[in-house]
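Missing here is one protein chain; the remaining ones are kept as they sit in the complex.
A and B are the chain letters, set down in written order, and residue numbers restart from 1 in every chain.
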Amino acid sequence: MRIWQGIFKKRSMRLGLLALAALTASGAADPAVAGENLADIARSVDLVWMLLGGFLVFWMQAGFALVESGFTRAKNAVNIIAKNLMDFALGCPFYFIIGYGLMFGADKLGLIGTSNFALNGVTDMWDIGFFFFQAMFAATAATIVSGAMAERTQFKAYLFYTVFISAFIYPVVGHWIWGGGWLAEKGFLDFAGSTVVHSVGGWAALTGAIFLGPRIGKYTPDGRSKAIPGHNIPLAALGVFILWFGWFGFNGGSTIAATNWNISLVLVTTTLAAAAGTCGALFYSWIRFGKPDIAMALNGALAGLVSITAPAYDVSAVSSLIIGLIGGVLVVAAVEFIDKVLHVDDPVGAVSVHAVCGVWGTIALGLFAESQYGNGVSGLFFGGGLSQLLVQLEGIIVVAVWTIAASAAVFTVAKYLIGLRASREEELKGLDITEHGQEAYAGFEIFSNE
Amino acid sequence: MRIWQGIFKKRSMRLGLLALAALTASGAADPAVAGENLADIARSVDLVWMLLGGFLVFWMQAGFALVESGFTRAKNAVNIIAKNLMDFALGCPFYFIIGYGLMFGADKLGLIGTSNFALNGVTDMWDIGFFFFQAMFAATAATIVSGAMAERTQFKAYLFYTVFISAFIYPVVGHWIWGGGWLAEKGFLDFAGSTVVHSVGGWAALTGAIFLGPRIGKYTPDGRSKAIPGHNIPLAALGVFILWFGWFGFNGGSTIAATNWNISLVLVTTTLAAAAGTCGALFYSWIRFGKPDIAMALNGALAGLVSITAPAYDVSAVSSLIIGLIGGVLVVAAVEFIDKVLHVDDPVGAVSVHAVCGVWGTIALGLFAESQYGNGVSGLFFGGGLSQLLVQLEGIIVVAVWTIAASAAVFTVAKYLIGLRASREEELKGLDITEHGQEAYAGFEIFSNE
Partner (left out) sequence: MRIWQGIFKKRSMRLGLLALAALTASGAADPAVAGENLADIARSVDLVWMLLGGFLVFWMQAGFALVESGFTRAKNAVNIIAKNLMDFALGCPFYFIIGYGLMFGADKLGLIGTSNFALNGVTDMWDIGFFFFQAMFAATAATIVSGAMAERTQFKAYLFYTVFISAFIYPVVGHWIWGGGWLAEKGFLDFAGSTVVHSVGGWAALTGAIFLGPRIGKYTPDGRSKAIPGHNIPLAALGVFILWFGWFGFNGGSTIAATNWNISLVLVTTTLAAAAGTCGALFYSWIRFGKPDIAMALNGALAGLVSITAPAYDVSAVSSLIIGLIGGVLVVAAVEFIDKVLHVDDPVGAVSVHAVCGVWGTIALGLFAESQYGNGVSGLFFGGGLSQLLVQLEGIIVVAVWTIAASAAVFTVAKYLIGLRASREEELKGLDITEHGQEAYAGFEIFSNE
């Protein structure tokens, strides 16, 4: 009978009946359809909110693709988009088959889940919706890496890596913090994933960029860094707008319930932090370099968003302005430090945005969390206390060590098994032609800006 | 009193009252406002879900515009976007005035609806929301056609055609299957429109491409097919991300109810099929052509989505992976077959994606549908049975015959009344300049890649 429902409902419209009436009438004994009671309707509202959150987090994939493509050269635009597409297309099935079970499956030691692989045994439609939401988060962690490794990584090696981060590296951290593992038991807090998602992505990105070494021509023999400008700033800017929009689902959806009215506060802190991050990066770059740098301002928006991801639920609106502003300044300083001091070539600033601001956001929760926000969101208090701050620091360090170690292991295997870096000739010609036999902009006159 | 409501509510915020309280107080006797009862609140949740679905399906219009524009040449980019814009802008009013009544109006013979034109007599706000949702679906069927007819169709002729598909060809099929017509009575199942929307669009696209003949230079005198690469792959990729995102509304919204918790399953099967379709097309093209073809991978995502559109509600998550994977392989094979064997010039692969995978998805429902998914979504069963499969095949054939015949009739009239194909000179110069007097990329140096 249930397989007839789709059509039945559509037909019922024609007959002038309420679809709802049809549903509740037939649905009384159907566990997949809300019954005539308050808890079921509330659950439906929460489900809508969580699934909407999932839609928006999926949409962030497009944002990452455009940011990474726009901030790099035209000759690699197809390749970087391909990597963004495939880390979702490959990562999502692997998260389904393996990762989700490791992350949210049952365990006794707090180290790793060991059930629910391929949703085996999961029959409740709420839990299936929760998987949908979580799969989008896993994809976000994976996709951060491609930006730092842009313009010089072999396509095959990237596909190899992306399976491991989606199926194993990310889910293990996720289990420790969101799956009831040992860090959760210790009281580590990370509302929507400054550490779980962004730091994991950021540390893996750092590891990858170090393994690869800089792009040809990035550093002169005497050690000066040369700017390699991105080929399409409007595309990158659109990517940032997409990410900002998608973050409403990332942070807002992380209550996984709309009956939790704090979603209002979460959205306000998310918005204000992103705005303040943009301002912070713009004005700091203006002071530092003499001109308002728009690539920096765009990264500043992302910096604000990453920074507020952990504390969005637990800080006041005024605190969110401060957290975001610091994040925006921090990202400019970090980009310069990583490029000019560390000589690590991160073409899009992924490490600065996701690792550095991920750490900052996780600390900021310890500094700014307050229990009073419910009675006045505009106050500024330091409420978390020292013990909370120490737990936050412990989590940050452990996650960094784990992610760097595990990523380094995977990259090492990839290096010897497949080869990590594209050849010199491929890199100079561009990966679009050499890897895919395709041009991003057929017909356009483009100078290779090498 | 009601026309004051908008302002009243906004004002009530200032006074610190709940908008809700105001509404339910005044709304007890107002049929457009939910009362203080459970069924009304449940109806509101379902309305939110259905309307959100409509938003997302509208957004797919942007996706089609970008995919079709990105996969064709720069000299026709304005024209193809214009066609995508106008098939919505013209098609939607015509669907309102004529199509919706044909599709969902009352009838006795199961052939065609004959009431509710221009929403005449439709007063229930749920039904009006249902029209909104359905109008977006009608626009999707229409817009599929422009891609296959790209780069050589007269603008006027396309406008002429698009009125007929929105107002007549699509609604008739819609009535048969979703409007309670004869195929519905026979038990034909198509949850969100692999056949109703995508096959109709795909068959019409095939008919149009055949009527037009190939673009100048597409086939050499000795019958070899030459690739004509698209001018903007990042734009096309963004289009695919938009379509994927929009498909959450297309499939998810098709329950037209969030109190039906199977929406969770629908979203999981939709996501996994799209991911598997992408992988299928990427790896099959890699094996077949020696390089991972990203245009194919992007079409593979769409192939997976079209394939799961009919069965999304009725198959397990594991089945959705198989259905999507087959769709992804199928689209690569079909693109090659239609191009190299049939010598039909379909610049964006619309026929392969929408007709071929639309058929596959409709068959797949017959093969993989199971009544047990509620108790275990990770099992793989063949549940539909042979009789269901035969009904599915009958529907597929009848819809193909109807759409091809009706489209052929409209194109024939257009050919003699207006002229279907642009002149040789127009085609060589590009339709942007000749039809609209506008360039897509003023100032850019672009080689006509003829």
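One rule holds for everything that comes next: a residue touches a chain if its C-beta (ideal position, glycine included) is under 8 Å from a C-beta of that chain, and two chains touch if they have at least 3 such contacts.
It should be emphasised that the depicted structure is a prediction, and the values quoted were computed from it without experimental measurement.
S.K.: Out of A:265, A:367 or A:420, point to the residue that touches the absent chain in the complete complex.
M.R.: A:265
S.K.: Looking at A:244, A:284, A:360 or A:411, which makes contact with the chain not pictured?
M.R.: A:244
S.K.: Spell out, residue by residue, where the missing chain touches chain A.
M.R.: Given the touch definition above, chain A has residues 38-39, 41-43, 45-46, 48-49, 52, 56, 73-74, 104-106, 113, 124, 126-127, 130, 177-180, 184, 189-192, 229-234, 237-238, 240-242, 244-245, 248-249, 252, 254-265, 267-268, 271-272, 274-276, 278-279, 282, 289, 291-295, 297-298, 301, 313-314, 317-318, 321, 369, 371, 374-378, 444-449 touching the missing chain.
S.K.: Considering the entire assembly, which residues of chain B contact the chain that has been omitted?
M.R.: Where chain B meets the chain not shown: residues 2-7, 9-11, 13-16, 18-21, 23-24, 27, 30-34, 36-38, 40-41, 43-45, 47-48, 51-52, 54-55, 58-59, 61-62, 65-66, 69, 77-78, 81-82, 85-86, 88-90, 92-93, 96, 118-123, 125-126, 128-129, 131-132, 135, 155, 232, 235, 238, 435-445.
What we mean here is this: only the chains that are shown with their structure count from here on.
S.K.: Could you give the separation in Å between the centres of chain A and chain B, each centre being the mean of its C-alpha atoms?
M.R.: It comes to 29 Å between the two C-alpha centres.
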